[in-house]
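Of the protein chains in this complex, one is absent; all others appear in place.
Note that the chains take the letters A, B and C in the order they are written out, and that residue 1 is the start of every chain.
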């Protein structure tokens, strides 16, 4: 970060500001050291109203003072042209067109939507894992005619993918390639947004299906844990070191926090012991930390020693939800190692990921 | 069943009658065609009181009229000597001694407790799977000095094992041995009895640990799916066809009904397709049905076609909880096939299992 | 009931058959002694499809076999002309027009919707309370030009009103007019239909507001507990014996069963004791019982003696939800007497009320 970067605040816009992810962006940015909320975008139905009128606020903490009277804009790039950074919490049914328009208008878009995650030149970044994928941004800009100067799209991952890949990355760094993963998720209702899941569907219940979720985990994992070509123009998607992932995704009556039960096997024999895996998880660090990104957690992974942890209600707010919790690391009688992961789907699984991605982008001079 | 068997009712006793399992025994036996509740046993604290005074009834249907004024007895065999059958819903901390005393007093004990499940000569029976294991009863009786005439112990399985082994058995019958199983359970709070799980522990939460549960699933599966020696004196525990099971057991905020996510692989290649597996599940029948056991379900396994089923709240009461629900049968990218199982832990997972076991024992002349 | 009435079954239609109330009508009518489901009505979007395709079934028991393949009709009277009785579970936004068309087409409509509850000549009947209000039907028919022969509209009350007026009626029968009522409800989520309450709104929460609900309780009580003029042409709405009702309505995280905390005062001094009130509640009977209506409960009011009952989870299914539970009858330090009421909002609070109303109408020759 240059001196000038630290002395001024970047102006940020939030698209989909009235939705669940948008509300979380506002809370997480309330007193941010680099970023100041400058513009809010939502549907034309909300546009023109002060935010406090437009939003159905559903958070346990009040609307930040600075946002209450901001006038909501339509999601047109011209309304956000002063923004150094645009965070998108848009629904996928509108995100595709809008994010394209914004990036082509030379705006830096950090998106939580799924639309461009599979695009060949768009980085899919979990900020605790693969911020080096930002290196493709110059090539992404160059595809535009004329080349973009500041605009781009960077996406973060699906919330349930995010929780999974953090420990996988820590383990691969220490013990080499993982070749097979079976993951069963127990996902919180907040992951579906608002109004989202009807209470009659999830009350006293488990719904063993979340549309499209299993495919996201199975595909996104390879892009995130894969490499970038040496000429910084493509992602390798683990084609030379395939990682087969089998996901089953369930919704459970939990407000916030996705719990995942994971079994893995290693390409190399013999596999590490549970104690070795715990040690690797505990000592894992990431680029966002070393660069000093202010929203990065102190400990990327908190390894629990108690036999019955992590639990969403007790562990989801640790480090403001920016880290990942792992527990019950033990031998798997079928694959090699199994463990439990808990991540906060509305923090590191959504808004916090976009924000750390933007912090890293700024600290690396991409923004 | 002989003519006399059908024309008279067998007297049954219930041990642990004031507990959760005991209460369910009473409800399930309320208008049973063969069995009439004759004696109720509980701790010495309850003994001597009418049942209605001794019990803290926690069921959604009232105490059966016939049981309300029955005087609760201490769990001594002499008090139950008129009983043709004794059902035990005792806690494991007292079940060992009491069930032994009862069987040695020549009483037929059908136990829901875990104490004797691993005993070499005690059958561990899921009534929709391995009622032929009753054939070891004569050998069990013969070990006693002098040999028992009517007494024995038969156990049923842990509630989460029960849901798992029913589809595994149906699949093995059709496609030969399964060699690996990864199962993740999402278990209901009623599985822990009363008072059981404190609300502060499970409310808005997932607890990814149930003490001893994973070991039970991993071990019991081999005994239940294994064979009995040709001389009817021992169980083979699948020593020649090992089935490796990896279980992760979680408690979720659901009242009744255990949901399990299961991935399996087959010893033989190629494995069956999901459609073939569905057909095998749908057409599976068991001995309890062919013998006409009155509490056996019409359909052992209900295969759901909807993408988001089975669900505990919607499917747990189907067939009065005596069958098993399976859905989402599909290819597993890591093993061969994966699917979701739902079983009612307080019905087929507990009292109903003991009752069908007793019905089959009666219909086969073991009782 | 004439001999012919008992020997044949009346054909019934269900409007709003795919909704929550409609689904409950189907379950409650599955093996009804008088009524057979003949026609199902829903929106034009569903019309033409077999019921099993049109409905998103959300009940814990399967769709009745006889209904699965019935073709759903549009809600036009001509499609229901063979029906002796039409039950309406329509949403209020369409119920007004449709129910009017049906009644004017000489069909007997028993409605669960709110639209006509306040209409001067439409009886508002809680079947355990004021079935004598059916006496206004001839006058209602006579208003039509030409007078209707069979058609009419009868409504049942709002679910939370229903639970309240049953004990009030029993108490007034014994002790004379009640003049003041303060009632606080804790209402189940199923009262809002499907999709109804978003899980994010009610999970780990109480919502102290249900739109329009307090007004309904405060107004409907006077009509139901009021009289009918001696010439059977109008309701008195308690104008000579006002009953002031103050209601506060809250939504709580309960699936089924509305709990209400009630304080009352009497016009006459001294007021009865709690013991006298309990006795009056226990001994209360209603016309539906004396006429032998098959869906009427054996006991209209079950009075609980335990200090912590009634509770929705334990008491809502008693008598298939057709009766009302009362407990904790005690002195009120501010008014005279206070107590807790629990009623099953999807049974006596909705479909069951309409059905008993129809049974009584049939037994009295109104249908």
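Definition applied: a residue touches a chain if its C-beta (ideal position, glycine included) is under 8 Å from a C-beta of that chain, and two chains touch if they have at least 3 such contacts.
Note that the structure is a prediction, hence the values are computed from the model and not measured.
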*Over the full complex, note down every shown chain the hidden chain is touching.*
A, B, C
_Touching the absent chain when the full complex is considered, from B:44, B:199, B:239 or B:290_ = B:199
_For the chain left out of this view, which of C:37, C:109 or C:182 touches it?_
C:182
_chain A, residues in touch with the chain not shown (by the definition above)_ = 58-62, 203-204, 313-314, 316-318
*In terms of residues, what is the contact footprint of the unshown chain on chain C?*
180-182, 184, 186, 203-209, 211, 218, 244-246, 248, 250, 252-255, 259, 261, 263, 307-314, 327-328, 332-335, 338, 340
_Contact footprint on chain B, counting only the chain that is left out_ = 58, 189-190, 194-204, 253, 255
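Basically, only the chains that are shown with their structure count from here on.
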*Pick same or different for copies chain A and chain C, depending on whether their interface residues overlap by over half.*
same
*Report the inter-chain centroid distance for chain A and chain B in whole angstrom, where each centroid is the mean of the CA atoms.*
43
*With chain centres taken as the means of their Cα atoms, state the distance from chain A to chain C in Å.*
49
*If you look at chain B, which of its residues touch at least two other chains?*
203-204, 313-314
